[in-house]
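One chain of protein is taken out of this complex; the other chains stay put.
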Amino acid sequence: MHTSQIWALLNAVRDQSPLVHNITNFVVMNNTANTLLAVGASPAMVHSVDEVEDFVAISQALVVNIGTLYSEQVAACKLAITKAKVNNIPWVLDPVGAGATPYRRAVAIALTRLQPNVIRGNGSEILTLMQQTPVGKSRGVDSMHGSEAALDAAYMLASDAKTVIAVTGAVDYVTDGTRVLAIHNGHPLMTRVTGLGCSATAVIGAFLAVEPDAFLATVAALVVFGIAGEMAAKWAAGPGSLQVALLDALYALDEATLEKHAQVAKKL
Amino acid sequence: MHTSQIWALLNAVRDQSPLVHNITNFVVMNNTANTLLAVGASPAMVHSVDEVEDFVAISQALVVNIGTLYSEQVAACKLAITKAKVNNIPWVLDPVGAGATPYRRAVAIALTRLQPNVIRGNGSEILTLMQQTPVGKSRGVDSMHGSEAALDAAYMLASDAKTVIAVTGAVDYVTDGTRVLAIHNGHPLMTRVTGLGCSATAVIGAFLAVEPDAFLATVAALVVFGIAGEMAAKWAAGPGSLQVALLDALYALDEATLEKHAQVAKKL
Partner (left out) sequence: MHTSQIWALLNAVRDQSPLVHNITNFVVMNNTANTLLAVGASPAMVHSVDEVEDFVAISQALVVNIGTLYSEQVAACKLAITKAKVNNIPWVLDPVGAGATPYRRAVAIALTRLQPNVIRGNGSEILTLMQQTPVGKSRGVDSMHGSEAALDAAYMLASDAKTVIAVTGAVDYVTDGTRVLAIHNGHPLMTRVTGLGCSATAVIGAFLAVEPDAFLATVAALVVFGIAGEMAAKWAAGPGSLQVALLDALYALDEATLEKHAQVAKKL
């Protein structure tokens, strides 16, 4: 994927300002909305069963994140996803902490069966979706597995579920079961800010709204987010200022910076 | 309205530190609480039906915001509002995304009928409350209409509902159905930070707690908030740092800055 394509997609997000419907967790709602605004999209957090179907119908993408799931929210997710599929609105799943509890794993697997266009998770989450990780080894919402360790699972899951899988970590891998690309952007300090994985998922949602090839949209989103993280880390004095600087960097990201820092390679 | 009156009201908020009860959305709770603390008020976010009536009774103002509404929260709003009216506690309504779905519009209109002292919304939201905007044209929680386009609707709604209406946007208009003032403060980058409209509504709540004339309280709150936004924009490198700087600016706002930057004009 050429940098010029990524730049074109970022500009499409900025120009079209797609409405991205998020059903997400309470920890990251503010942060996620600000990330979507910084990248040029129009975010909305709408989760009531009384309106999710109507809201997704006016949206250009749907983001489903189970970070602080509860039964009524799961019901809302299913309603919204069903409507999104009828209306050909792309949706992305973030199976936060999928292996942490039996409930969480069951919900994550059930949502995966509803055929998201993209699933983004860390190594442990993607392994869990392939049912290769016993619950007992979970470390909550943080990953116990590097992204590389989940690459085979990602590849199989993408083939089985006919979806795009992004496994993020020190290196991000994106696969649709045929193609695999490795993205070497981002910065280790990003793991010390809560919910940046959730932010990355939301940015994927924004790119899905402007690019029908979910594989390309996902790669572009992760490159943009990772580079913004690198720029922010140069400026930041720690995780607090990194969170702030990341929004500034996403908002300011220009073609020269993208060109210079994008690190996308084929994974052989 | 003279700048000295605005300064006097800001000082009243800082001196009295009114307890402002918020029933608001999950996206902006942290941000709203910090905004109220920065302006000198004492915020509380309390939404359970088991305690909203008791809590509003010890508060000096109530803020109701439907950004992430759900049925039990709507019930809590109605309980709190009813108690507020009995106890002569002023309340302000923020009809976030009122036109986005039929459910949201119905709730916003029902709450409007409960006679808020002030309603603050963007152009699309205020037009929706006058039932002039079909749902299908919504863009989620962002406005498709400039504040000027909703000025006539605001004027009529203020007269009909006997309330003060603030339509915010590039220019903010405040009307009680008789008077109309235009406020030319604020900065375009503020639209790239989530929930600053919600913050403005909360600041109106704080000013309502110290000034019985809801028209004056609303104008003063929007001038203070807008100027803080301008000061923050000078310092900020993007939307992330703007959000941080806005709190610093609200906290530090002095009389000379207010005097120099306040832009309030009669709308003919």
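The first chain written gets the first letter, and so on, giving A and B; residue counts start at 1 in each chain.
The rule is simple: contacts are C-beta pairs under 8 Å (C-beta built on N, C-alpha and C of every residue); 3 or more make two chains touch, one makes a residue touch a chain.
Small disclaimer: the values here were computed from a predicted structure and weren't measured.
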item: Contacting the left-out chain in the complete assembly, out of A:P18, A:G97 or A:G169; value: A:G97
item: Residue, one of B:A8, B:L37, B:A106 or B:A237, that touches the chain absent here; value: B:L37
item: Absent chain, residues of subunit A that touch it; value: 25-28, 30-31, 67-71, 97, 100-104, 135-136, 138-142, 192-195, 236-241, 243-244
item: Touch list for subunit B against the chain that is not drawn; value: 19, 21, 26, 29-30, 33-34, 37-38, 42-48, 50-51, 54-55, 58-59, 72, 243-252
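As a convention for this text, only the chains that are shown with their structure count from here on.
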item: Angle of rotation relating subunit A to subunit B [CA atoms, steps of 5 degrees]; value: 120
item: Chain centre separation in whole Å, for subunit B relative to subunit A (CA means); value: 32
